[in-house]
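One protein chain is absent from this view; the other protein chains keep their places.
For chain A:
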Amino acid sequence: MDCNTVTLETLSQCFLATLSPLPEPRRHAESTIATAADQPGFSLAVIRLISAPSAIDDQIRHAAAVNFKNHIRSRWSPSNPPTRDGIPPHSPIPDQEKEQIKNLIVKCMLSAPLRVQSQLSEALSVISSYDFPKLWPNLLPELVCAIKSATDYTVINGLLGAVNSIFKKFRFTYGTTDIRLDLKYCLDNFAAPLLEVFLRTAGGIVNAVSSGGGSPEILRRMFESQRLCCRIFLSLNSVELPEFFEDHMREWMTEFRIYLTTMYPAVIETDGTADNLRAAVCENLQLYMNKNEEEFKDYLSDFTSAVWTLLMTPSTSGSRDRLTITAIKFLTTISTSVHHSLFASPEALQQICHSIVFPNIRAQDEDEEMFEMNYIEYIRRDIEGSDMETRRRIVCELLKGIAVNYREQVMAIVVAHVQTMLSSYLSKPVENWKDKDCAIYLVVSLSTKKASGQMEAAHLIDVVNFFASAIVPELQSHDVNAAPMLKAGALKFFTVFQSQILKQNSVLFISDVIRFLGSESNVVHSYAANCIEKLLILKDNGLPRFSSSDITPFVQSLITNLFKVFQFPESQENHYVMKCVMRLLSVVDISDEVVSPCIGHLSMMLSEVCKNPKNPVFNHYLFEAIAALIGKSCEKNPTLITVFESNLFPVLQSILVNDITEFWPYAFQLFAQLVEISRPPLAQNYMQLFELLLSPDSWKRNANVPALARLLQAYLKKVPNELNSQGRLTQVLGIFNKLISQSSTEELGFYVLNTVVENLNYDVILPYIQNIWNVLFTRLQNQRTVRFIKSLLIFMSLVLVKHGHLVLVDSVNVVQANLFRVILEQVWIPNLQSITGFVEMKLAAVASTKLMCESSSLLDDSAVQVWISMLENIVSLLVKPEQDRVFEDTDVPDISENTGYTPSFVRLRNAGKKEEDPLKEIKDPKEFLVSSLASLSANTPGKWSSVIKIHLNANNKAALHEFCSTYNRSIV
């Protein structure tokens, strides 16, 4: 593409049009650009447009820059993975064009307005991630040179920002040789210039401040510049302490200390600019304290007191969260380091607790605001662990940190504080609710987390007493809407300590918790649902604590209240509540009268979410709830199926008709569940669906395939003869053919095939078996992966156990004379040990045993060697633990990785089949092996026992011997 003015003009028009509110011109422009993007030189044209001197609208520049960044992102990599759905990948940018881009981008970035600059900076870091440093040796020198000569802090910050994003990778990678080489290169070229610009700016700040401040904007930029230097410092120091930084530690630390201990003009204190720099400094200090205690120790006490003072000083900036968090992390690191004795004195411990920890644990305005305005985020932070970086969580870390070495003292302080908070609350409950909230938060946060989200409050408090005195009054409070944060805290406490509260105690409060489902606060009703859900799965020694009959008295009110929650604003798709519904329906026996309103509610909600599916978690639990309800109630009363059919068919059909793709896998699983429950002959609706199932189009989407295979299986089991008519089996095998041809779906192909073999009589399969073998063996010849061989082995085993060894051996030998022997020796026996999974292992072992004890092809005298190696492998398969037998098979991509953006298949547990074992009659493959061998040898005493004695290796002989004695059989 030539970059003459005409194309630039056209491009510029197009970019402008992409911002149009009208869909028509916008789409047209987008497609024009997309077409242009495939031509060589496109990116150069765009970059010229961005840097064009003429008075181009900033909007256009920005749109072009965004496009440029995306273009680079999708096309810089030389080997783009193919996109899904068979669309070929974007053509990569030619090398020559790449070189030109690399020559232009820094200059272009420097002259661009801020918004455009940040886009280009991102593009630059994308390019760097591939090319820097080896394929882009000019970059760093060019940046260094620009930084040295620049005086405008907008430019300097742009450059430092770019360096920062390029170097970030050092923070999160291991110090492998390659990384160390890159890091060394960066240090050699940038460590000194970084210090230089840092000191230069430091001087600039001193001058500006002493001369009365100058322009606040410039001062702000200088602070930002220092902050960026600190971030780069962090990246360069992350792998280990570099020589240059050790040699110049004093220079860095001196400036760091100045920033922590100086109060700057109000303009940069109030808007948080100074605090941002300080936060970056603290993070660096924390890194040094953590990794380089020894080199850092001379500075430690100065910095400890500086950080300490900072935390004690009330801030003038509105929110100091970031700084508070990094500063506290620094102190936490000290508390657990070899220098923990800095905090050893009782005064220090008191001060840390009372001046730093407790005030920061108190709910603050932001917490209250989030509680009300953004309940999902509040809950995620409060109970789902995404609060690593919150103030409340981080001070608890500090508390735990000092408790590592001063446990008794710290616990005494905390216990006393909890008591104080509780009594202060009691004196004025309305005003002082935050005191109690703080006490509850402390107790929960300092407990040890156990599996399944339960907690243990070792040493700190007596859970039972605390529950009775502080939590129960909240749970029994009449007004479900009063002091909602406190109620949420109480419900959280009850939820995480359930396992420590006796059943007869906790059962008393179930109806109270149900009441809180009616609270207007989203957090409170979500916590109530969560509490009940956890109660339902709580186990004592592996057994559920609450049986269905324990819950029965509450079912009616639970169901009523749970479904009411969905009417609250913001909670229409509350997944905590839907999860509770799902749990309830899968645990508790629902009486027949309740089934109908339940399924009515659920179907209605389903048709509602079909209009605009947006919360996949909620939708998943919704489908699970439906599946659970069907499963549980039809198990007791199969006639209820008509209720489900009448409620669900309309909405399930609309999912198929309206092509709501993300729901297809769910719909097929529900259909499968219904088919399995119904009695033949199947209703017309199902048979129509069967046609859809057999259409190859349905199988094109990967996510559908497991669900379709499952549905197919349901049909085959229920109405095997239907398959035999109208050439349907041919269609099924066509599907098998298609699936087996791609390595990503081959397992599903086998799934279909196994279903056919397992459920149909051999006379039905007979006409097709040659074709099946041909397909499989051709595939075997062309692409022999371990995964394929495993599946093939399982399939052959299944044919053998279902239809007998003669069927297997003879049908294979029809393909080619003596082929079975070849397969046996080259495929079956050598790969037997790679079989994993209990059911599969049992199947393969039993089939192999039958083969060697029944088939003349193995019992023949000429086959003794084969017979023995079969036995060796069966015994090894049965004896060795999986990890000793199996090597990683890395030659096949994992399907699940390929399903990124398209709807993926998620299995519904509640719609799951119960039986997957084709060999239920055989419990123990070891026993089967020795019994078979015992009967075989009884026919020709001495023959097989001597073969075993002579040929079997010692370990396996011992193992076999052990089986014999275990099962009391002998091989004579």
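Keep in mind that, in the parts below, a residue touches a chain if its C-beta (ideal position, glycine included) is under 8 Å from a C-beta of that chain, and two chains touch if they have at least 3 such contacts; residues count from 1.
Here is the rule we go by: contacts and distances are computed from a predicted model.
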Options "Importin subunit alpha", "NADH-ubiquinone oxidoreductase chain 4", "Essential protein Yae1 N-terminal domain-containing protein" or "KIF-binding protein": UniProt name of the undisplayed chain: "Importin subunit alpha"
Hidden-chain contact residue, picked from the options A:438, A:651 or A:709: A:709
Residue in contact with the excluded chain [from A:219, A:239, A:800 or A:868]: A:239
From A:32, A:290 or A:785, residue that would touch the chain that is not displayed: A:290
Residue of A:180, A:200, A:257 or A:362 in touch with the missing chain, whole complex considered: A:180
Residue of A:840, A:854 or A:927 touching the missing chain in the full complex: A:840
Footprint left on chain A by the chain that the document does not show: 171-175, 177, 180-181, 183-184, 187-188, 238-243, 246-247, 286-287, 290-294, 336-338, 385-386, 388, 400, 448-453, 537, 539, 544, 586-587, 706, 709-710, 747-748, 750-751, 753-754, 790-791, 794-795, 836-840, 881, 883-884, 888, 894-897, 899, 904-907, 909-910, 912, 914, 916, 918
